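Below is one structure. I have some questions about it.
Heads up, one of the protein chains got dropped from this complex, but the rest are sitting where they should.
A, B, C, D and E are the chain letters, set down in written order, and residue numbers restart from 1 in every chain.
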Amino acid sequence: MSDKKGFLTYLGQAWLVLTLSIAFGAALAGVEKVTRPRIQQNIKDFIAVRLVEVFGAGTTTAEPTVVKVTINGRERKVNGYPALRDGKRIGWGIEAEGMGYDTLTLLICTDEDVNVLKGYRVVIDAETPGIGDKIKKRKSFVDQFAGKDAAAELVAVPEGSKTTGNEVWTITGATYSSKKGVVGTINEVLPAVRPALRAAMKEGS
Amino acid sequence: MLLTIGLAILVMLALGVCFAMLLGWANVAWKVDVPLQLRQLTDAMPGANCGGCGYIGCAEYAEAVFRGEAPPDKCPVGGAAVARHVAEIMGIDLQETLPYRPVVHCGADYDCRLKRAEYTGERTCGAANLVAGVQGCTYGCLGFGDCEWACQFDAVKMVNGLAVIDYDKCTGCGACAKACPRHIISMVPFKAERIVVVACSSKDPGKVVRSVCTVGCIGCGICQKLNELFTVTDNLASINYDHYDAQADFAPVLAKCPRQTLIYVGKPSAKDLAAVAGEELPERVEADFKTTVDDADYRG
Amino acid sequence: MSSALKRLGGSGSFARGVHPAGRKELAAEGGIEVVPTPAQVAVPLLQHTGAPCEPLVKPRQQVALGELIGKADAFVSAPVHASIAGTTQMPSVTTLPNGRHVRTIPIKAAEEQLSAAELWQDTFGGDWPTDGLDNYPPEQIVEAVHAAGVVGLGGAAFPTHVKLTRNQAKPIDTLLVNGCECEPYLTADYRLMLQAAEPIVAGGLLAARAAGAERIVIAIEDNKPAAAKRMAEAAEGTDVDVAIVKTKYPMGGERQVIPAVLDREVPTGGLPRDVGVVVVNVGTAAAIAAAVLRGRPLTHRIISVTGDGIAQPKNLLAPIGAGYGDLIAACGGLKETAGRVIAGGPMMGFALAELDVPVTKGTSGVVVLTKEQARSSEETACIRCGRCVDVCPLGLVPTKIALACRHGDWETARRYYLTACIECGCCAYICPAKIPLVQLMRMGKAMMPKK
Amino acid sequence: MTEAKNKPEAPAAVIWPVAPGPHIGRARSTRAVMIDVVIALIPAMAVGIYVFGWRAAMLIGVSVASCVFFEALWQQLRGRRQTIMDFSAVVTGIILALSIPWTLPWYGAVVGAGMAILITKMCFGGLGSNVFNPAMGGRAFLQACFAAPMTTYVLKQGGIETLPAHAARVVDAATGATPLAVKATSALDLLLGTVNGSIGETSAIACVLGGLYLIVRRAASWRIPLAMLISAAAVGELNCLLRPQTALPIQNQLLSGALLFGAAFIVTDPATSPLSRRGRWIYGAGVGALVMLIRLFAAVPEGVMYAVLVMNITVPLIDRYTVPRPVGGPTPSPKPT
Amino acid sequence: MAETSLPGAAARFRYGILNDNPTYRQVLGMCPTLAVTATLAGAFTMAAATAFVLIMASIVVSLLRHQLKGHLRILVFTLTIAAFVTFVDRFLAAYMFPMSRTLGPYIPLIIVNCIIICRCEVCAAHQSIPVAISDAVGQGVGFLLGLTSIAVVRELLATGGFFLNEADPSAGFRLIPNWPNWTVMQGPAGAFITLGVLMGVVNLISRRKRR
Partner (left out) sequence: MGVVTEILMLGLATAVINNLVLAYFVGICPFLGVSRRIDTAFGMGCAVVFVTTLSGVVTWAISHFALIEGAPLVNWINSLAGASPDKPVVADLLFLQYILFIFVIAGMVQLVEMYMRKFAHALYKALGVYLPLITTNCAILFVCLIIAKRPAIGDSFLRSLVYSFFGGVGFTLAIVLMAGIREELDAADIPEPLKGPGITLITAGIMALAFMGFKGMAG
């Protein structure tokens, strides 16, 4: 069939592909419609669980406020999940990607106008069990973030030395996770996000 | 809802059309006809890639046949069946050939081979063949089994230091013949279940042979006298397989041979027999018995 | 570094190589003795690299010493002569130590033979002119050498007249007389240089004349000062140089001695001729002289019979075709400690399975080792220590090549230049894993599909 | 006429055993080489035991024992000739033990040995065929298995103090604390081995002694360690120029950590290093550079092990592309690769 | 050889499980095999998902096997597979959220899981629906076996038990008390080595059988 019968022939040959495309397109669209809300609900619940841990029982969340911020030169989208108690926003859960021993994602919790740190939770991580995952497991390390001043830099000091003001001690043996991963990410994200979130709120209300 | 579906369909369709067009067009415009024949040929090959055909692999051979450079019956593994299949794919008529099968021209196991020295070198025939005095006979089987190693159909077994071929497993690929550094394995046309072979390769004078082997051919010439198939040239009997007649009665010769050098070997598979039913025979391949590599120059 | 080397530009040594214990003292001191004529000799019809000879004599035929008994028409070949007077026997076969299976012409000795003194006298004795040799036309020299069946006595046993024949394309400028004798134990060349320096010089001059070389160098390892001195005296007044080179195995190899002396590299797969050099062994040189000046065919050669397994180590002047047994007997037989009999030197020689095998023109020695001395053969896996790489005089990677040969992986073998190996044995000598590297290489060369 | 078979002619003469040349050889066997290595390792072991006490000795014992046991077991199961007498398993065992911290529980040594001998060595065909350095393979496995105990060094004298803390007193812990980071550690301490680290790597002198012994005995090539040290120093100095804030005094770079131990005993492992001389220079240089790069930029405390393993991967390629030129030039038609 | 006729349903089913087990014999679909076998749960889910896609795809392809055009064949296969994979992916995300988080990006990779295309090519594209289905089921079960065998070893060595969960100690069951967790087994290295060794063991056993 070397003779050219024009492009219609090709479509003719491809009728199968085309009908399949149509069929599957439609089908998937259907699936999408059914599942989308559930999936988003799942994500919200997932976040909510962590917010509850930080802000206490009864906390819920809603659609995230997405803010565009530039962090060391690169434009990023950051999700700010509102922490709601009986409908009223009492704080933020800011979902931020960072680099520890491996890439990790934190949920940084602050009060409603991003002045005071309430704590953090690890959302996604690949840190080494036994070393890096102390940033999830060591309560003493995790808890020390509550109440720190979110407006100022956190200062990392080696484990064992006593901390004052905005200092936090980092886990020896897991410097990368604790210092670079947690402290570093918080210091990197908050300054950029704070104004953005506030701005978003202003025009929101 | 509808909007989403519509959009989805739209996108899919768009892409579908693009690729349908592109591929369809390309399929015509950039057509390279991989010839059907070639594909069939490649499929027809056993795919053992043993190289017995003398090509790197089945595919190579298939291409060679396709280009008309190779005869259709080169594949010993596939044998007659494949040969016929190939031939009809190529639409040529195939003059059936005999199944060539290896025979070991040595009948002396460890007990029959005299003057065997203790040898502590690399234990392969190829290596031992380069060292003088591993055993008295410099023509016969060394017994380290290079052929066994070479045969990928494990059709060669070493029996008390002598290579013995299992003709049920053997596919006639000839690897063993190539592997033997003493060239005592030759591929001969099997026209019968079992054929007579001269199980010796020694061209030495009878006296010498006697001193190193209890079964070797001493070139006495009795067989020559009794049966015209046999000829004795430099102290070694050989059989002319061109006129070999399966039905002929070799009992007298075998009985008369003073050294039991003449023996029956073989039993090719039914397939082979079918393939060879009533064919007249092509030239037989002459094995050239070398005692050692002649290009190893003397030093020290 | 001798003055000659300075002039020739050689460093006197080559890269890598090994230093096995020389053990030359065993047989170095005693003078060369003539073997009492054996009852029977078996003259092999193929002793050289090239085409085998066809017998010219019938069984039970009287032959005189030096009578032509076999020749071939091929150019690369050398005739063989009766090495004793006597009657020929039924032709037979024998397997030479290198595994080559050849036909022989046995000769039963007659009563009257040349006495030892006479034999020595007209082989090496008397005076040998060193001047006036230039009026021999080259063709005549080559012809005489061919007729005398002279082949390389240094090992390769390559027909010498082929080497000496001129070739317009590849002119020769230097003739290298190889007196290195780098093999441990062997002292045949050493004794020859001490006791027959003049014929060597004369032979050298003739060979140079034939090959058209204007420069003649005798290369001697620095563990043989006496020989060097003697040769220097003999070469007095001729334009023959004596070059002292480092003692190191395999200095005698032509691919080592040529760079060492002349700083020239013989191309892989090529010949010394490609760099304008012809190498002849000292014994060969003497044989050339005898052939040209006295018309004497090559019927005898000097053979070191030595080693700790032999009663009285000696150097013998033996007829070609005499059995190894005869030579050993002439040296008082074997001690019971004897564990291995080697034809040639311990590095490149071949173990003998039995003693009633004839010596050939190429046989430079018989070394008898005790069981303890013989290299142990219990093999472990290669630990890739790289010692073989560090000693290979050709800069190859022996372990790779050998193991490739073992697995029939010819592509790898080629990629690592299997064919460049000279089988000197350094790698196997040094290998802690005791892998038979050389044998694997030889096997590889034999089995590798030619293409 | 079968009597020919019945009464074979007796051999004419006595038959001597035949063997291929060369017929003489150097006496030193594989075992001799390995024993040399064991001897070379004695100083390092001694210092290790002196500094860390009986536990160190115990670990060495366990490790060696399990290595030998595993090799014996494997050969038995495979019905192969027993190879433990070539002592390479012993060497592996010692080097494995010397490269782990003394605090590791005993079963750690067993697991390491298993990985080293069974997986890294025997699976690949045993002595000489292994692509990766068995000891390092075993150690890498341990490090990935028991990361925490493998990466926190507890100082013996002066009570229990985690190394990072020890480091922290001196420098900001950012640099990934290992004795490397400790500017204050005096070169003398490093030389004598009164500093922290794995059992064997503490004393520079012990390692150097062992290394020189190996080289003099020709058990190891001098080229690889030489290349390794040079390139490590070079990279270190370059770093000093470019990033002064992280600069370390050169003697600390070279003397501390497992660098010298590696140079002496690990990169010299013949089985896992290239054959050609050029190849060995490349290999050594590669290890040296990688060690420094990993120390400076990666999140792992010490680079030697990883550097060695990474370079092991490249050895076949190095070998393949550094085929030495034969004297007299390549053969007329060498197959191009 | 060419002329050998294609095996029937029963044979296909058996082959899928033993003779050409996707993991140990055909050595296909290695990526998910290695990636998700850190835990049994992951292995099960992945196997189920793959099996589902495999079966559905086989059915569709087998249905259309007479319409397939040379140059568009692969396109049709991938389209079909991708559609079902998307479905599975969404389903997991909607109804098994935690699992879909752990399996992460490996669910979409089912699309290119060589097994599926391979089966479409080898079986579905030539044979009738029943055969295709039984083949798919066989392969699915085979895949399940492969994954499970690996996951058992890895999870046991890594945690000393199965379905354990630090969060609540009651969950799962611990086989080896205070086992020093071999964390390497959760990572790539552990996966490769485990599978390598298992492959050796399987070959050993099957060879024994043949004897």
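Everything below uses one rule, namely that a residue touches a chain if its C-beta (ideal position, glycine included) is under 8 Å from a C-beta of that chain, and two chains touch if they have at least 3 such contacts.
Computed from a predicted structure; not experimentally measured.
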item	value
Displayed chains contacted by the hidden chain, counting the whole assembly	A, B, C, D, E
Per the touch definition above, residue among E:17, E:40, E:54 or E:83 touching the missing chain	E:83
Candidate in contact with the missing chain, chosen from A:101, A:145 or A:169	A:101
Residue ranges of chain C at the interface with the undisplayed chain	381, 403-404, 406-407, 409
Contact set of chain E toward the excluded chain (per top definition)	27-31, 33-35, 71, 74-75, 78-79, 81-83, 85-86, 89-90, 105, 108-109, 111-114, 117-118, 184, 187-193, 195-197, 199-204, 207
Contact footprint on chain A, counting only the chain that is left out	24-25, 28-29, 31-32, 36, 73-77, 97, 99, 101-103, 176
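Just so it is clear, only the chains that are shown with their structure count from here on.
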item	value
Co-neighbours of chain D and chain C - touch as defined	B
Each chain counted as touching chain A and chain D at once	B, E
Farthest chain (mean CA position) relative to chain B	A
Centrality ranking, top chain (CA atoms only)	D
Two chains sharing the most contacts, counting C-beta pairs only	C-D
Mean-CA-position distance for chain E and chain D (Å)	40
Intercentroid distance (Cα basis), chain D paired with chain B, Å	49
Shared interface positions of chain A, touching two or more other chains	13-14, 17, 20-21, 24, 28, 32, 128-130
Residues of chain D whose C-beta touches two or more other chains	11-12, 15-20, 146-147
Chain pairs in mutual contact under the definition given at the outset	A-B, A-D, A-E, B-C, B-D, B-E, C-D, D-E
Touching residues (chain side chain E, partner chain A) in the complex	64, 67-69, 72, 75-76, 79-80, 82-83, 86-87, 90-91, 93-95, 97, 101, 166, 181, 183, 186
Contact set on chain B toward chain C in their complex	115, 117, 120-122, 124, 126-127, 129-134, 138-139, 181, 204-205, 207-208, 291-300
In the complex with chain B, residue positions of chain D that touch it	1-2, 4-5, 8-9, 11-12, 15-20
